[in-house]
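First up is the structure itself, then whatever we jot down about it.
Excluded from the complex is one protein chain; the other protein chains are retained at their positions.
As written, the chain order gives the labels A and B, with residue 1 at the start of each chain.
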Amino acid sequence: MLKDVTKRFTTKTLGTMTAVNHFNLSVSQGECFSLLGPSGCGKTTTLRMIAGFEDLSEGEIHLGGKPMSIRAKNYYVPPEDRGLGMVFQAFAVWPHLNIFENIAFPLKVKKLARHEIRERVARAMRHCSLDGMENAYPSNLSGGQQQRIALARAIVTNPKVMLLDEPLSNLDPKLRESMRFEIKKLQKEFNFTIIFVTHDQSEAMALSDRMLVMDQGEIIQIGTPTELYNKPINRFVHSFLGQSNFNQMDIISGKVYPQGNHAAPLGISAPKASKQMVLATRPNTIEMNQKEGFQTKVIKRIFLTDFIEYIVALGDEIIRVQTPHRNFFRAGDTCYLRFPSPIWYEVGQIPASVGT
Amino acid sequence: MVKARMENLTIRYGKHTVVQNFSLDVYEGEILGIVGPSGCGKTTIMRALGGFINADEGEIYINDTLVYSVKKRVNRPPESRKLGIVFQDYAVWPHLSVWDNVMYPLKKQRVPREQSRKMVKTALEQVRMTGYEKHMPSQLSGGQQQRVAIARALTSSSDLILMDEPITNLDAKLREGMLDEIRMLQKRLKTTIVYITHDQEAALHLCDRVVIMDQKGKICQMGSDEEIIQRPADQFVFSFIGASNFIPVIEKSGRYYLWEAKEDLCYSNTLPQGYHRGARNMMGIRPLDIVFDDTSPVRAVISQAVFLGSMFVYFVSLGGRELRLHRSTLDSLDGREYSEGDQVGLRFINEKYYQAENAGVSI
Partner (left out) sequence: MKLNFVRKNNDLARLDGKRFRMDNIMTFLSFLILTTVVILPVVMIIYNTFWDGSKLDLEMFARVILREENLAAMKNTVIIGVIATLLATVIGVFFAWLLGRSDIPLKGLMRWLFSIPFMIPPFLAAMAWDMMFSGRGGYVNRLLMNVFSLADAPFNINTVGGIIVIEAVYYFPFVYMQVVSALQRMDPTLEESARISGAKQWYVIRKITLPLTIPAISSGTLLVLITSLSNYGIPAMLGYSKNIFTLPTMIVERVNRAGGDFQGIREATALSVVLVIVVAIALFVQRKLLKTGRYDIIKGKSMRPALIKLRAIKYPLLVVSIVFLIFVVLTPLVVIFLVSILRAYGLPFSIENFSLINYQKIFVNNKAVIDSIKNSLFLGFSAGIICLFLGVMLSYVIYKIRPKGGGILETLAVLPYSLPGTVMAIGCILAWSGIVFGITLYNTIWIILVAYIARYLSYTLKSCSASLQQVHYSLEEASRSCGASHMESLVDITIPLIKPAMVSSFFLVFLPAMRELTTSVLLYGPNSRTLGVQIQQLRINGYMTQAAALSVVAIIIIMVSDTVVKAITKDRKGI
């Protein structure tokens, strides 16, 4: 059963502001899809429109082939009738109900039989590693446990579509990894579609099958995480998805030279017949060794947990290279750089200000 | 010259001994980092230095003057120890302007008016806050308040400054810049700085010498950033610095195995560098130092593959256990894709060996 979430021409005007502009999206069943963007880009508004908490100014939303909201016909299905599961950023676990009651709530609303409620709640709890905690109250529990309660409550009705709002940002880093894994596992077992929203690019890339980057209400690029990371369509996407170096290059007779130092070429092919372009690289895709490549000097060395970061001279500018600890240089040492995957942009494009 | 000395400090909270027999010298003109997880006692040591806590045993010297001694019944109050302190939450007084904040120590020291005005101006210049004299702290950003706190520590004592997690509350973007500023400030003024933090990245970035403490308050290693990264003294330091895998190594008939003496767990036929002969060894290896190698006899199955952008994180299972592996995007540019369920070969590079008895913390 192919399931589409289609949004056509959605313009939500808040006062005189357009939060989401002509947004079109199609998500397949069983997919894990994320909306990534800086704060205020409209991703949360979009999610809330899918959930039904906000109405559209223009356009349509369909879930599972059924229409949910059609502005033109004034057709609107309220959230409680959309058959979704949703996990909120701050979990929204009800403090006055114990864990069993929290998870059973959606089933009680549907007025299911007692024994069936008990069964389904037990199953949901098992899947979310909450066994034995029926009578506990949420306020004594950790963030990770509350997250799981929220998840269990969302899956207990077997929804076809799950919405997640910044699902991992309220957890501490160690917990994030294990929750990522659990969410993926749940999705495989229950085969629902996940649509989630985040401002954290590593969260988006780690979880999604496909994702989009948006800014100021508009989609900038859609694709798989590796596509977006390795072939970003512009500087904004490039810098938003991860650390980037942007260095202006002079192109002379088909060879690439760093600005300010035309002594030796970089050893990569020039893009087209322009005089100047911006070379975009990621610190962890530059090879740094002691033998061959573009010769330059190490300016500074910074130890990071996973890599060492070297700040290296590139003509008048600097470039950052991240490389494993075993690749060892000192400030002032000579080193050699190779660039296996350069990306080129026109001069004048603006990168994202990654304000996480 | 020794700027400050702590000898055999022992500090207890009720029955709980937080710091035991701690001794450390701080040399003039250095930036010394004291790093450890929360609860290891580093903040306690700083407060003992500052005079806000009384140690149960031991002595403290500042500038060759005895400021604290249990035996000799000496206990100088904080105001007479001539230190500058930068607190974690900056502790900039909200009801005083920037100028008054930085001027306060000089007022207390009764420095003559003209001279103190000069000193305040200089201090503000050093932290690039000239022009903000009349501002109130509530009008400043976190980073600016931080600089005011540093300026105030400078007027309090340009000699010896203690910093307690000074950059933790700053935005990630500002942190690196602030560390560089502190470094440049110190170079100009030749101040001695003791930098206390749980963030090993910050400490290794900034400090000349780093002291690493474990949860029990013991000093595990002391040295330069290079020494700590390249030659971590024990398992605790190794795992504190970054993500790590620890694997007990079995030696049998001149061949070296992971965990058990099985054929597909034999990773070396020769004596590995750093291996301790005649003892039980624990191998510590960084996720980035385990690479995929089809020619290696060690076989594993990928149980999880996650793309984080800057690298791929793989969890591989072998011998019934799991290892964590990082693969930088650079390496993955060779086009090989690895997914869950694939069988792969593993090669180990640059591993460290620790004797299992004094292994420190086992993960």
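We adopt the following convention: a residue touches a chain if its C-beta (ideal position, glycine included) is under 8 Å from a C-beta of that chain, and two chains touch if they have at least 3 such contacts.
Every value quoted in this text rests on a predicted model; they were computed, and no experiment measured them.
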Option touching the unshown chain, where B:50, B:142 or B:223 are the choices: B:50
Among B:93, B:259, B:338 or B:353, choose the residue that contacts the chain missing from this document, as touch is defined above. B:93
Per the definition of touch given earlier, which of A:42, A:106 or A:324 contacts the omitted chain? A:106
Which residue of A:73, A:96, A:115 or A:330 touches the chain not shown here: A:96
Just the residue numbers, please: which parts of subunit A touch the chain that's not shown? 51, 53, 78-86, 88-90, 92, 94-96, 105-106, 109-110, 139, 150, 153-154, 157, 163
State which residues belonging to subunit B touch the missing partner chain. 13-14, 43-44, 47, 50-54, 75, 77-81, 83-85, 87-89, 91, 93-95, 104-105, 108-109, 138, 152, 156
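To be clear about the criterion, only the chains that are shown with their structure count from here on.
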Subunit B contact footprint on subunit A (complex, rising order): 180-181, 201-202, 205-206, 225-226, 229-230, 241-243, 282-287, 302-308, 322-326, 328, 330, 340-341, 356
The answer for subunit B against subunit A in the complex is residues 172, 176, 200-201, 204-205, 225-226, 229-230, 241-243, 286-289, 304, 306-311, 326, 328-330, 333, 349-350
